[in-house]
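Omission of a single protein chain aside, the complex is shown with its protein chains in their original locations.
For reference, chains read A and B in written order, and residue numbers begin at 1 within each chain.
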Amino acid sequence: MPNSRLITLTTDFGVADHYVGAMKGVIHSINPDARIVDICNSVQSFDVLDGALAIEQAYSYFPSDTVHVVIVDPGVGSARRPILAVTGRHLFLAPDNGVLSFVFAREERLSVRHVTATHYFLQPVSQTFHGRDIFAAIAGHLSKGVAPEKIGDEITDFQRFAMPRPKQVTPGQIKGAIIKVDKFGNLITNLRLEDAPALAGAGPSNFQMTIGNQQVTKLVTSYSDGAANELLCLMGSMGYLEIATNRGSAARLCNAGRGTEFTLTLS
Amino acid sequence: MPNSRLITLTTDFGVADHYVGAMKGVIHSINPDARIVDICNSVQSFDVLDGALAIEQAYSYFPSDTVHVVIVDPGVGSARRPILAVTGRHLFLAPDNGVLSFVFAREERLSVRHVTATHYFLQPVSQTFHGRDIFAAIAGHLSKGVAPEKIGDEITDFQRFAMPRPKQVTPGQIKGAIIKVDKFGNLITNLRLEDAPALAGAGPSNFQMTIGNQQVTKLVTSYSDGAANELLCLMGSMGYLEIATNRGSAARLCNAGRGTEFTLTLS
Partner (left out) sequence: MPNSRLITLTTDFGVADHYVGAMKGVIHSINPDARIVDICNSVQSFDVLDGALAIEQAYSYFPSDTVHVVIVDPGVGSARRPILAVTGRHLFLAPDNGVLSFVFAREERLSVRHVTATHYFLQPVSQTFHGRDIFAAIAGHLSKGVAPEKIGDEITDFQRFAMPRPKQVTPGQIKGAIIKVDKFGNLITNLRLEDAPALAGAGPSNFQMTIGNQQVTKLVTSYSDGAANELLCLMGSMGYLEIATNRGSAARLCNAGRGTEFTLTLS
């Protein structure tokens, strides 16, 4: 077994600048044995919900004791606190702006600390790049086995928000919204099977999704279950209903994006 | 020597979502010592030819016993099989859709297996993300030394396709097509030196390439052998004739892209 905690990065720093590289340098300088895995550094800029989804969808696949660094931080340099969250299996470093909300929602055991161990920070701490000066530095020390209690005191008033849920508007009719467009142009809705259990037995005669001026009547199980340019719905690997099309972009076909509303009718 | 096979990733999952991160989590959970190298996760979406080119161009530079995971998989969840190919030096995990065709074309020793070792899969297996639930899981186990015979039975009816080759249309005249536009805007043609051996001795007096409404008459050996906005041809590092321009995008100058046809005249 490696003698060092794995570190993951989920940020909106992008891949075209030096930001992620500088963070990795800081980590390797503190822990020459560090092992760092990029989950995603192209979270939509400033988009805390998008970052919250990315870490929610990936963290549980990592080994116990992984340190997940999650930075979508439009409030960097303001009064918002850096936090360290410890769940039953993992550690999370993030700004206290709700970016860990969906992790918190899934975890029963949870303690959150305000990161105040300034002796571990890079000095001087810039006001605009805590990813490098605070989070990477603390992650490097945590990866070497520093105990969470050494990072700061426990707090209970940390930020969290709920995923906006779909709403039942009439019997058999639910309104929701697109929460993500992925690289393929799949439209990820905020609807889980628990929001519409009748979906499990739905078929073409009683299923209809309306989005923009498009209708989707085909409920399938894989992306290839449709003709070219035909819109499809399926329960996707993220646990949400998706609107997709075989080898194409549903986002383009529907002219839809993050925030676009949809209506699902199960008659 | 590391006691674990290196794993590479070549996928169309992109860098802006959690997909590749989740795969890496699965691999590290199975093999905490795993070493993972991204070859390219931005293969054109659904584009099996583009993925086939990416892995063909990179795999042979890796050490013996590397496990290459290649996922461009528009048929995920359909009847298409996951396969494990073993060549003289490397292992390859991919959907059975031809994405390994150019590897197969270069390798003399080759055995291909249908991946059926479901006890290694993540459970439940989603119908839309076999990269995570099947391929990453099998790669993790292979990296720990599991033998290919344990992964599934050998098959011979796997998919493969041939690269579309240029055609001699008249003596001295060859028609071909652009198979790739790279990040710099270089237009990679499907023409190898063996398709036009006379290229080796060609010069400005007897070389002419026509693409769209552009003529290229300069055959050079490096990208810098031309003036600004001057189109150039050269035998590139991929082994194909390229159309390029010094510090600029030939794709933009020619208004050309993947699939654009060209005519080469060697008089």
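The rule is simple: a contact is a pair of C-beta atoms (placed from the backbone, for glycine too) under 8 Å apart; a residue touches a chain by one contact, two chains touch by 3 or more.
These numbers come from a predicted model, not from an experiment.
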Of A:5, A:24 or A:113, the residue in touch with the unshown chain: A:24
On subunit B, residues whose C-beta touches the chain left out of the figure: 1-2, 6, 8, 10, 15, 37-44, 53-55, 57-63, 66, 182-185, 221-225, 234, 236-237, 242, 246-249
Touch residues of subunit A, complete complex, unshown partner: 12-22, 24-26, 28-29, 32-33, 36, 45-46, 74-78, 126-129, 132-133
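As a convention for this text, only the chains that are shown with their structure count from here on.
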Centre distance in Å when subunit A and subunit B are each reduced to the mean of their C-alpha atoms: 30
